[in-house]
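Apart from one protein chain that is not included, each protein chain of the complex appears where it belongs.
Our next item is chain A:
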Amino acid sequence: MAAVSQLQRQFIDYTTSLYNEGYLDDQFTQLQQLQDESNPDFVVEVVSLFFEDSEKLLNNLATALQQKSVDYNQVDSHVHQFKGSSSSIGAKQVTNVCIHFRNFCEAKNLDGCLRCLQQLRHEYILVRTKLEALFRLEQQILQAGGSVPVME
């Protein structure tokens, strides 16, 4: 029982830090609230979908930016999608980078775009790692027989 409460506290601390450090925002809380007995794995499902989609988008972006003549419209639409999906799960930093990215797209600034892609990839991996860690913690709590604390 002590282990569970420690895990729970750890979970809360970790989640809070994710909010405080700006990796996640309220939208993630929304997702968590949408999860209930009928959809016990909703958050994980959505986030997994996000991961999948993001990797695809990152690849597409890398390819698009390697072209001899870069189709900025295409790049922009990829980034737009990325922005949409990241904001939907509340991956705030990713969303922020997307906003910058779009500015560079608009300016047709290849260097800026490449830099942003790098940053985007970095932020994505970061948030993925964090979220995966969070899910692991959640699994641990559940395995230990506890319930995942609800964040306000």
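One rule holds in what follows: a residue touches a chain if its C-beta (ideal position, glycine included) is under 8 Å from a C-beta of that chain, and two chains touch if they have at least 3 such contacts; residues count from 1.
We adopt the following convention: contacts and distances are computed from a predicted model.
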- prompt: Given the options "histidine kinase", "WD repeat-containing protein 58", "glutathione transferase" or "NADH dehydrogenase [ubiquinone] 1 beta subcomplex subunit 4", which would UniProt use as the protein name of the unshown chain?
  reply: "histidine kinase"
Field: Residue among A:F50, A:Y72, A:F101 or A:Y124 that touches the chain left out of view
entry: A:F50
- line: Missing-chain contact, candidates A:N60, A:Q81, A:N109 or A:Q140, resolves to A:Q81
- request: In the full complex, which bits of chain A touch the chain not displayed? Write them out.
  value: 12, 16, 19-20, 22, 25-27, 29-31, 33-34, 38-39, 42, 45-46, 49-50, 53, 77, 80-81, 83-85, 87-90, 151-152
